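Removed: one protein chain of the complex. Kept in place: all other protein chains.
In order of appearance the chains are A and B, and numbering begins at 1 in each one.
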Amino acid sequence: MMRLLMRMLIIMLLFLCTGCWDMREINYLAIVNMTAADIDPKTGKFIAYYQVINPTSMSAKQSGPTKASVYTYTVTEESPGLLTEKTNTVMSRMLFTPHLQCYVFTERYANQGLRDLINYLEQFTDRRTNVYAVVTDAPLQKVMYSFTPLDRIPGRNIRMMMDWQARSLGMSRRMTQLKDIVEGIPLSRPTIVPMLHFHGDGQASQSDRVESIDAIEPGFELADGAVFLQAKMAGKVDRDTMTLFFVLNGEASKSFDNLKVNGAHVDVEANHIKVKRYWGKSRLRITIHSNLKVLYNGQKSPLTARNAHQIEMAFNKSFQKQADQFVQLAKQKHWDLLGIGDTKQGRGRWRDFDVTFDVSSKATVFGNTRTPYQ
Amino acid sequence: MNMQNPDFADEVTQRLGVSPDVVCRHLRTREGLALSCLYLTSLVDQRLVDEVVIRPILLASQQTETKSNEFDSFSWLQANIFHGQVKEKTGVDDCVDAVLNGHCLIIIPERNALAMDMCKREQRSVEEPSTEATIRGPREGFVEDLIRNLSLIRKRVKSNKLVFEPMVIGSETKTMVCLAYMRGIASDHLVDEFRKRLHAIQTDSILESAYIEEWIQDKTITPFPQLLTTERPDAIAAKLLEGQAAVLTDGTPIALAGPLTFFQLFTAPEDYYQRADIATLLRWLRMAAFLLAIFVPALYISVISYHQELLPTPLLASLAAQREGVPFPAFIEATLMMATFELLREAGLRMPRIAGQAISIVGALVLGQAAVEAGIVSAAMVIVVSITAIANFVSPMYSFGIAQRIVQFTFMMLAGVLGLFGLMCGVFFLLIHLASLRSFGVRYFAPLAPLYLPDWKDTFVRAPRPRLKRRPELFKAVKVKR
């Protein structure tokens, strides 16, 4: 009996030897770093760009084509589900997406709505949605066919840029990931996604690009924001509004401002911003408290407590004004930028709320000069 | 029993076989009494025999003047031979055994034979144990001679509680084996179990303690050692004082001690000679090394071939670049490298020291640079193999290192077939296997499962001596307080 069992066991183990179904050798992978999606306005077909890392360019021991850090593949299909299969026709390696750093969408595609794409991405776990997303107003060819200096992989470049911006805004979470758009679908508050601009006429598609000293042109710029409602792009806001959006919703704790005090320019950084909301009936009072760090002081007079107070007052006033404009903008565009509609108090009637701001600040850091040189 | 002198001596000689080392000297006293002195020159100290036996008999035979009918040869000999232990032997078998054990036999006609232990203790001197070197601590190691080994333990534990129970095992080799324990400290149950298992051994030969180990361990089909093997008398003394039992075997410097639990495999005798905090850190290091040794190659394979998403992007790209020209799948590559390493190790083990150097040079070249430069293996693989190899040698017990290798190869195979899932199946299998093992009734995973919290202070940490006032609860020692 035992011998029979042993034989059965061996047969079962042999059965395992036919295994390795999911084996994929690391050097047979096309490691996708950045993906872009667009829609062909004429045919309505879905166009996907895959930017694939060229591993040999990354290693210390260089062999093979080493200068180009990435290659971009383009695939066109009727619907997103068939894209992966279609890549076989142009790629010699297996599409490997878990290392995606960034999604890029064109404005026209974002205007149409990302819901189809999101459903496609969330369905299988080798695709990911906790990846940065940006919307670009430039033609996609330019963006996807450009090498970037310093961080030679464009996807990583954009990602690091966004991480760095988020850090300088004191954000505790990532700036915008695709899943934020997903989570924003049922909410009344829109999601704001950074926009990618492109400088320069032609694309920088030759790897010689990285030998040029001019890092700006041709190149990317990450500024401004695209507003998404129900996974559909509804409009654009400028960079300051986007910052304010993060600050007033309690997601960022820093902002920057250029003030006029006694007729001179004073630049400040507001940090440790604390935002609190007090609800009344159809009234919302938001208190904002922050510490100020003076980054530049153009005043010719020595610093005094009184002067510091003037700076604080100027900041309060300026911030209040910006905040009021922010609310105006929201009402005018019909965007619930403060997320009032997502709360118990304001569900379904966010427009009826009268929002007031109460700004207070304390100047804490002045740097190394007490009295400016005359 | 009536023994006709020459016949009896002849019979014993016949039984011993006619080998060149059998010496039978016939002496005759003045009374006409014929004595035979029988011994093996290969075992007996010739000078001692001359001095203690032959000389007094010859001298006495010239001096004494007694009537032959009153002469009692036995008491006469008792009085005239200068030897501490004179044993009386009757029967041919007894006599043969005595001669084979290095005794000198004096055969008295019509009486019995007298046996005196005159074994020449030709042995190497006590040296530093070569397999268990130490920085701080005694430099003495066991030798091949059992009596000498007993003295090494006695020197350390001068207690009347220390018991050595002799027994002879092996129908042909008649090897002397000693069961050592502390009476009143070791639990009776444990000692009885040891005694029972030792008595149950039915074999013709015991040439090394490994023969005994295989007979008395709880389970044979497992790579893990269930008895501690050591060359160090201080380690054995410490184990005895914890309430364990030890088995010493004549003819080998390796002693056995038990019960052994899994976590004891990470303790070295040196732990107790160093500061407690350092010893604790070293124990953690050894545990980490164990985990590294069994998991690193398997994890590498499963990450490289199945779960590339686990790697950070830059590392992934660089690994992909390294493997760009490598023709083998990661599993084959790893097996190839590990097998090469095992070959080198096995070759180096028994090499003369001079040739050993050549091996290490070739090994360094083959395993390292050349293989990578030829594009046969990736550089990362070389790192993985080296980490594993180094981690493998950390274990204080050599046999545990071998067990690690078996586990490591099994895990590699599982990872190669089913990735992390296969590896996890292997881990569960290993856990079940280890948890089901026992060493002399003690669970292998104690004191973690089952839980003996007080024992943790000498398992996962090494508490300072003043805090180690109680013996481990594991071994159910009779007297718990130290």
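The definition used in the following text is that a residue touches a chain if its C-beta (ideal position, glycine included) is under 8 Å from a C-beta of that chain, and two chains touch if they have at least 3 such contacts.
Please note the rule applied: contacts and distances are computed from a predicted model.
The listed options are "Cytochrome d ubiquinol oxidase subunit II", "Spore germination protein KB", "Dipeptide/oligopeptide/nickel ABC transporter ATP-binding protein" or "Energy-coupling factor transport system permease protein", and the UniProt record of the chain not shown names that protein "Spore germination protein KB". The hidden chain makes contact, of the residues B:17, B:84 or B:312, with B:312. Which of B:197, B:405, B:443 or B:457 touches the hidden chain is settled by the complete complex: it is B:443. Among B:164, B:215, B:273 or B:421, the one in contact with the hidden chain is B:421. Residues of chain B that touch the chain left out of the display are 306-307, 309-312, 418-425, 427-429, 431-433, 435-436, 443, 445, 448-451. Of the residues in chain A, those that touch the hidden partner chain are 1-2, 5, 8-9, 12, 15-16, 19, 21-22, 98, 122, 124-126, 128, 130, 163, 172-173, 179, 182-183, 185-187, 339, 342-344, 347.
Basically, only the chains that are shown with their structure count from here on.
Taken in their complex, chain A has these residues touching chain B: 16-17, 19-20, 22-27, 29, 31, 33, 53, 55-61, 63-64, 96, 98-99, 101, 126, 156. The touching residues of chain B, when paired with chain A in their complex, are 304-306, 308-309, 313-314, 316-326, 329-330, 379, 416-419.
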